[in-house]
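Let me give you the structure first, and then I'll get to my questions.
The complex appears here without one of its protein chains, the remainder shown in place.
== chain A ==
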């Protein structure tokens, strides 16, 4: 896996601040973050930071609260309590709407529009007006190129395959060069070649634009490609570390093994707690 031998890539990416500017707040800062959905508490009192300019992987089994956490960060989740600051402002602040790109798990695009028409519309919402028309056009073309759909630009989204449609959805999130990209399982159902290409794109986006990426996945081998990992289970964060540190700490060869180790530990801990009660 990449980056294994070359040490944590976090070192040179850790502080993308320019000299002379005030030190930046983390891209996401959560403290006491709790989310209730119906009768259930989905996220329990989370506290974590997502550093800027890096790829942070959000990993855990399905149903552990990954999507709810992402929706909270983007500001579309109701009943969020505690502190949740995004790019220095409370999550859901109107000023954040142009600064965050968000891809939901199910592709959210118009099936009865072509790829380009989809992107044209969302671009017009992000940067409206005639003055921005040229800029919009190049943004749209760039986004289509980034997700490798140039040959399908004039196909109806509804006629594309599942993987292609999810790439249209991803292209929408790339419009307007957002500072924070929140991607909910963007590589699910894609073939290995495409997955590798997308991860190259993700690394390119952080390196070239200094953007922050928060990517959820339940495929553990993708964890190795992240700078940092948040491991989640049942609405709680099990670990918040670099892949290397996780492996070293748990004495495991892979992140998957490290995760399983941590889950076993957590189960053990809750069992003994129940026992002593």
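Following the convention adopted for this analysis, contacts are C-beta pairs under 8 Å (C-beta built on N, C-alpha and C of every residue); 3 or more make two chains touch, one makes a residue touch a chain; residues count from 1.
The criterion applied here is as follows: contacts and distances are computed from a predicted model.
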item	value
Chain not displayed: protein name in its UniProt record ("Formate dehydrogenase", "Acetyl-CoA--acetoacetyl-CoA transferase subunit alpha", "ATP synthase subunit a" or "Transport permease protein")	"Transport permease protein"
Omitted-chain contact residue, chosen from A:146, A:179 or A:222	A:179
Hidden partner chain, touching residue among A:32, A:88, A:162 or A:189	A:88
Of A:124, A:153 or A:201, the one touching the omitted chain in the full complex	A:124
Contact with the hidden chain (one of A:46, A:59, A:74 or A:226)	A:74
Interface with the unshown chain - residue positions in chain A	16, 18, 21-22, 24-25, 37-38, 52-53, 74-80, 87-89, 92, 94-95, 97-100, 102, 104, 106-113, 117, 121-122, 124-130, 132, 135, 156, 172, 176-179, 209-211
